[in-house]
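Every protein chain except one is present and positioned as in the full complex.
Labels run A and B following the written order; every chain starts at residue 1.
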Amino acid sequence: MSQISNDTEFKQALQSLDATQNRVVAALFIEHVMALCNDDRIQRAVNVAVNSSVSDDEISDALKLAKAAIMDSSTRCGAEGNWTEQAGYFVARATVAALTPPAQSRSGGTAWQAAMSCRMAQTSILIDNESDEVAATSENEWQYGILSGYLKS
Amino acid sequence: MSASLDKGINALKEQVDSSVAAFFSSCVHCGMCADACLFYTETGDPERTPINKTEPLRRIWKSEYTLLGRIGKMFGLTAKVDDKLLTDWETLVYDSCTLCGRCSMVCPVGNDIALMIRKTREGMAAAGHAPIDLIGATKRAVTIGSPMGVKLPALMAQIKHVENDTGLKIPLDVVGAEYMLLLSSMEIMNFPEFIEAIAKIFDKAGVSWTIASEAFEATNSGIQIGVSDIAAELVQRIVDAAEKLQVKTVISPECGHAYMAIRWDGPNLVGKAFSFKVRHILEVLDEFRKDGRLKISGKEEQRLTYHDPCQISRRGGVIEQPRHLIKMFSDNFVEMPDTGKMNWCCGAGGGVSSNERADEIRLKVFQRKKDQLDAIKPDAIISACSNCRIHLEDGLEENHMDIPLMSLTETLADHLAED
Partner (left out) sequence: MSEIEFLNWVRGPGFQIATIIFVAGVIIRFAEILLLGRKTNLAEAKGSEMRSGLRTIVTRSFPDKSTFQRSMFTITAGYIFHIGLFVTIFLFAPHILMFKEIFGFGWPSLPTPVVDAMAVVTIIALLAVLTHRMRDNVLRFLTTKEDYLVWLVTIAPLITGYIAFHRIGMTAPTLLAIHILSVELLLVLFPFTKLMHTFTVILSRWYGGAISGYRGVES
């Protein structure tokens, strides 16, 4: 399996996975940005998502947890925005994407949607980070690495 | 800006014109407006009857602009506007009204009650009786440029993210572009995929567009709190940017009150007709559809319905366009009972969702929308306002209902045909 180096390859590789694999990979992406979220419900939901042998009921319960976490972390219209906290919102969004049944999922598949939200979480942190430091490795590259590792195993 | 009762009374006086006088003269206390207002129907609280919310304005009209009222005032017989009245009315005028305008559609004598409530807010705000959260949002809008404190670097970060994901350039400050897109802070913070969707659609449509770094904010807190001077200042920023970039059309994004503010109130606030057009993103997308610029592939299989954002449909006049667009990617579309211009408000607009004190009632009145949804049992809801979206998600979550919200623009972008 050649190294994934851009989004086209990334998306293609994700689409070759089945529903369960999508969910598990999505969970791996989320775990990489878990530090940006301090909602315990998300950790619990991701623990369910990363397990390939959970029941549909457990998935559905975890999805409810994640949705509740979104509502509590989104910024209300007109309220003073905090980008560091907003990162937690995007991690919650990623978790919902991971646990959403494929039929209801947006195009690209659940793992792709989760990956996008994880990247958004990272972007949010950078907005608050006033320094000009550029991360050595972008979130995209981390995700390519995670997916490659998963495909090999 | 210091507030005082006198300023409030003067503000109310300025709001009385011939339409307001005609409206108050014709009201017969029939109570039909209550039956049309979700803040009454879902609470049973008669104080929330729409025409009652206008009492401060009515007292000024009566005592200043009618013969009988002026005579009565001389003898101290006409009801006054004082701080107690305004204090008592704050939760009616702000927490219990989204300016949705459904009352205005059913009043048998034709009163535009929502307009009268909007006018009443001018007096409330000038007298210092606006909700604290709205005051905060408005201050941030004036000093920072966004009610949520979203500064240009934050927008740039989101833009960079979108550019990386799509491989498309987001054109900034392009002189002579045809379209200038505004964004609401809600979209930038909570739904940045909207920017991505626009980039993809406009690229495929082959039209020139831009975002102005000096004026990207669409939401207008001045409209919600009811301070026309501030609302005018916020509009002027957009006007200046649009003229500087010489764009033909300014686009209002998926936000309800932003459209009302820039499209319908804007020129009247700044006192001059615009030299450019203003269109809602749905109007622009529908034009693309008519011109054959949108190639759509694949259908949404799930049962879809459309929630009409009040300021866009009933108060804005953009009713048919979303339906034409939805039918491009759906053969399984069902209307809500009471639809189009008579659809029910989600319960969060007009500053209600910005006001933490109104959380409880906001979630309570969601019952009206829940009843609509229970009647048609859709798989998903499409809408075109970020505020409606977050609040509907909130209400659905509270009621353990699993019906995802989809943005019309984003869904359309998802279905763009690859060429």
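Here, contacts are C-beta pairs under 8 Å (C-beta built on N, C-alpha and C of every residue); 3 or more make two chains touch, one makes a residue touch a chain.
Just so it is clear, the model here is predicted, and its values are computed rather than measured.
Participant: Tell me the shown chains the invisible chain touches, ordered by label.
Facilitator: Contacts of the unshown chain, counting the full complex: B.
Participant: One chain is left out of this view; which of B:168, B:296, B:342 or B:363 touches it in the full complex?
Facilitator: Residue touching the absent chain, from the options given: B:342.
Participant: For the chain not shown, which residue from B:315, B:369 or B:415 touches it across the whole complex?
Facilitator: B:315
Participant: From the list B:161, B:263 or B:391, pick the residue that touches the absent chain.
Facilitator: Checking the options B:161, B:263 or B:391, the one contacting the hidden chain is B:263.
Participant: Using the touch rule from the top, list residues of chain B that touch the missing partner.
Facilitator: 16-23, 25-32, 34-36, 40-41, 44, 46-47, 49, 51-52, 65-68, 104-112, 115, 263-268, 271-274, 277-278, 314-317, 319, 337-338, 341-342
Heads up, the rule we're going with is that only the chains that are shown with their structure count from here on.
Participant: Using Cα averages as centroids, what's the distance between chain A and chain B in whole Å?
Facilitator: Those two chain centres are 31 Å apart.
Participant: How about chain A: which of its residues touch chain B in the complex?
Facilitator: Residues of chain A touching chain B: 7, 64, 67-68, 70-71, 74-81, 83, 86, 89, 100, 103-104, 106-107, 116, 119-120, 123, 126-127, 140.
Participant: Which residues of chain B touch chain A in the complex?
Facilitator: So the residues of chain B in touch with chain A come to 133-134, 136-137, 140, 147-150, 153-154, 157-158, 160-161, 164-165, 167, 185-186, 189-190, 192-193, 219, 221, 224, 301-302, 348, 351, 353-354, 356, 379-380, 386-387, 390, 393-394, 397, 400, 404, 410, 414-415.
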